[in-house]
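Note that this complex is displayed minus one protein chain, with the remaining chains in position.
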Amino acid sequence: MSLHEWMLDGTLGLLVLILAVAVLHVRSLYISIVLFIAFGLLLALIWARLGAPDLALAEAAIGAGLTGTLLLAAYGRVSERRRKAEEPLDWHAGPALLLSLIIAVILMRAVWPLPDLDSALVPAVADQMAQSGVGHPVTAVLLSFRAWDTLLELLVLLLAFMAVRQLLPSLPRQPEAWPLLQAWSRLLAPLSVLIGGYLLWRGSADPGGAFQAGALLAAGAILLRLTGLLPALGWHHFWIRALILGGCMVFLAIGVAGYWLGTGFLGYADGWAGPLILLIEVFATLSIATTLTLLVIGETREVRE
Amino acid sequence: MTAALIALLLPLFTALCLLLLRSRSGVLVIVTSLLTLLAAAWSLYDVTVNGPQWLELGDWPPPLAIRFQLQPITALLLVFSAMIHLLVAVYAAGSQHSKTRYTDFWPLSCLLQGSLNALWLSGDLFNWYVTLELLGLAAVALVALSGRKAYGPALNYLLLSLGASLVYLLGVALAYGRYGVLDISLLGAMTEADTTTRIAWWLMTLGLMLKAALWPFHLWLPRAHASAPTAVSALLSALVVKGPLFILWRLWSEGAPTELAVEAGPVLAVAGIAALILGGWSALRTPWLKSLVAYSTVAQLGYALMALGLLMYWQLPALDAALWLFVLAHGLAKASMFLAAGELQASLGSKRVSALRGTTETMPVAMFAFAVAGGSLIGLPPSGGFLAKWLLLEPMFETVNHWPWVVGILLGTLISAGYVFRVVALAFDRADPVPPDFSPDRFAHWLALLPALVVWGLALISEPLIHWLTGVPL
Amino acid sequence: MIILATVLLLTVLFGLWRVLRGPTAADRLLAIQLFGTTGAAFLLVLAMLVDIRALRDAALVIALLAAVLSAALVQYLRRQEKSN
Partner (left out) sequence: MTQVLFYLILGVCLWALGLYGLLRLKESIRRIISVNIMGSGVFMVMVALAARSEDPDPVMHALVVTGLVVAISATAFALRLSVADVQEDDQ
């Protein structure tokens, strides 16, 4: 590796470490959140540097964008007293630091021999790509080879939403419309729908797919809700429930149909893999977008009704 | 395999339908639980007749696909979790003190059962991570059903559970980096006792111990289990903590190289003894009834951990039977105890142990259920708890220098006898009974007694059960 | 081209200084905007460097989401002022 490449990697690594340390040590919660958003962004750059465009997309949309919005939303609901409360350096700061350092050293020892080994799954994926029905290996892993993981992950998202439903109402805060912001979001929201749709469509042959697309759609919807341009997406509407549950239901139904027809649970019949995966992805995208929107922005009343 | 798949998917479909229709119908859940139980029983029959089976998901060849494995213990656990879930569902629908009847308890508990079944059937390190997250989120959501006072413990539980998952996930990443596969059976054929493997296995073990509340990582459990609604406490104590324990067992008995297992065994066994003694001590001291039952879970998990540790140390597959009998016996007894405790404290209007004075007179059936379940926890013959303890002790009697383990078990038994008798003795103090606030719910009391009787009933089928669990044909 | 990418990263350091020093929430907001722009530019350069075209999509997403984030931030800050 050339010196220049080292410079680039070194700068990335140094920056990400500085940010992580600063996130944990800064006194103000607000600054900590802002730094964490920057941390997420930097991670997206690192994934890109390591040749993982899918992850760069996902991290930019989910890791930096939505997690940031979530943290800001939580910050907006926390009381003034809590925000101001400073973190005292208490007695176990020393032992905790020492423990973490020792663990880090042990782990470095563990990862030392790993760069020279390789994985049995890389050739296995390459072998079966032709049968998977899609052209992009990551999409093939997500929706064919390890579809069960993906189905369970949709259930995790659903469960997080249901868990939020259990919580009692928080302080009511009505969003106020602000003309400039409204104009701004009228511009941004269609863009996010457009790019989201583009990522979904690209997903079968190139990096992109349901999660990235869903996150982008959610970002657009969140913006519209924040500025009061979108009506409340209440749980009591049947179509909202159908959207949220649709991803899991379609996925499960196709999986069971596969078992019924003898292609195995979550298997696709010959020649049908491509269209079925696209169908699942469309429903999953809508489901992810709706669930994330309600998770980030839904007032408790709206979620519980 | 079809039956096992039905047992896995039925609860998931039920949960989705309940949510879509915004229904809170307990009857529907009871009916599907019953069907799930039948499917699980059918899969148990299937595996006994046809032997262990595999299912490659999506029909992809092995290193690539996630595989479901149906072996006798998996099928038994499917039946066990369906049974407990059915019982708790009947309680939640029928008891007048159940606070969960008109809440999202129904879809959440169905999802909990579905994710647990997914965990039993899976054999893939990363897939287990996802099922663990499902299980954790469902459990925390169920704890949060009790309202604002439970939010603190729920948040604490959630953060620890997330941290534990990441400890586990780092171990998975290292194992994948070292061997390049994720399937536990394939890993078992490849693993060697080198540094990376050792660290990876220990990371996974620590994460799972935190999730299963095994000593010394148990501190979150009593608060979380005690603050949950009664039906939820029963589910959490009887089922949820057993999930990580199952992964731990497969990780060490199937995936780890023998040298590593022999090396790690004593550490886990000693942690088990510490759990027995210290958890039991806390149960003896606490003034709250539900905390007592929750601490007893910490203590009883010590037996399972000890069985696992000794199984690894001596490489004795016979201890498998002891481990899983403990899990079954404890699950049944604990479901009974939590239901009884919840009913008692709801009728008495107090959460203190001291309020139980004279309950043998005012609520004899509930108290009887508590005492019978307690008997199995102590290990009185001929209960299921006794059977498990006997199996654990058997190899120790064969060699003289195994006496420290016997002493540990003895101490644990004494302490568990201590906290059970603490409650029972109070209940027999009829001089000045605390009157119940309103009429107790007889149906719920009998329901609480049911699993306790089943534990004792295990003794009747002890011989075939042990033979079957140890894999010796009759 | 690598040097160009490294220089882009170094501008993040200046933004970091602004985030830590403030003094107002608006300064920090602008720093996030700067990070978004820098990140997008970095990804574009990297897309040329390693010849992965999909990184341009990622640049697009970052540019868009930085804008969304700052809009969300503005809205929350406004609420906070109202509630004070």
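To keep things simple, chains are lettered A, B and C as they appear, and every chain counts its residues starting from 1.
The rule we apply is simple: a contact is a pair of C-beta atoms (placed from the backbone, for glycine too) under 8 Å apart; a residue touches a chain by one contact, two chains touch by 3 or more.
None of the values given here were measured: they were computed from a predicted structure.
**Q** So there's a chain missing from this view; which of the remaining chains does it actually touch?
**A** A, B
**Q** Given that one chain is not shown, which residue among A:59, A:206 or A:281 touches it?
**A** Candidates A:59, A:206 or A:281; residue touching the omitted chain: A:59.
**Q** Out of A:156, A:229, A:242 or A:279, point to the residue that touches the absent chain in the complete complex.
**A** Reading the full complex, the residue touching the unseen chain is A:156.
**Q** For subunit A, which residues touch the unseen chain?
**A** 1, 5, 9, 13, 16-17, 20-21, 23-24, 29, 32-33, 36, 39-40, 43, 46-47, 50-52, 54-55, 58-59, 62-63, 66-67, 70-71, 73-75, 77-79, 81-82, 85, 87, 90, 92-93, 96-97, 99-101, 103-104, 107-108, 111-112, 114-115, 117-119, 121-122, 125-126, 137-138, 140-142, 145-146, 149-150, 153, 156-157, 159-161, 163-164, 167-168, 170-171, 209, 211, 288, 292, 295-296
**Q** Using the touch rule from the top, list residues of subunit B that touch the missing partner.
**A** Where subunit B meets the chain not shown: residues 126, 129-130, 133, 137, 140-141, 144, 148-149, 151-152, 154-155, 158-159, 162-163, 166, 169-170, 173-174, 176-177.
One rule holds in what follows: only the chains that are shown with their structure count from here on.
**Q** Return the distance between the CA-based centres of subunit B and subunit C, expressed in whole Å.
**A** Computed from C-alpha means, the inter-chain centre distance equals 48 Å.
**Q** Could you please state the distance in Å, as a whole number, between where the Cα atoms of subunit A are centred and where those of subunit C are centred?
**A** 18
**Q** Would you pick out the residues of subunit C that each touch at least 2 other chains?
**A** Correct list: empty.
**Q** Could you list, by residue number, the parts of subunit A that touch subunit B in their complex?
**A** My answer: residues 106-107, 109-114, 117-122, 124-125, 128, 144-149, 152-153, 155-156, 159-160, 162-163, 165-168, 235-236, 241-242, 245, 248-249, 252, 256, 258-259, 263-268.
**Q** Quick check: in the complex, which residue numbers of subunit B touch subunit A?
**A** Against subunit A, subunit B makes touches at 2, 5, 9, 12-13, 16, 19-20, 22, 55-61, 63-66, 103-104, 107-108, 111, 114-115, 118, 126-127, 130-131, 133-134, 137-138, 140-141, 144-145, 147-148, 151, 170, 174, 176-182, 194-196, 199-200.
**Q** Under the definition above, what is the set of subunit C residues touching subunit A in their complex?
**A** Contacts found on subunit C: 2-3, 5-6, 9-10, 12-13, 15-16, 19-20, 22, 25, 28, 31-32, 35-36, 39, 42-43, 46, 50, 52-55, 57-58, 60-62, 64-69, 71-76, 78-80, 82-84.
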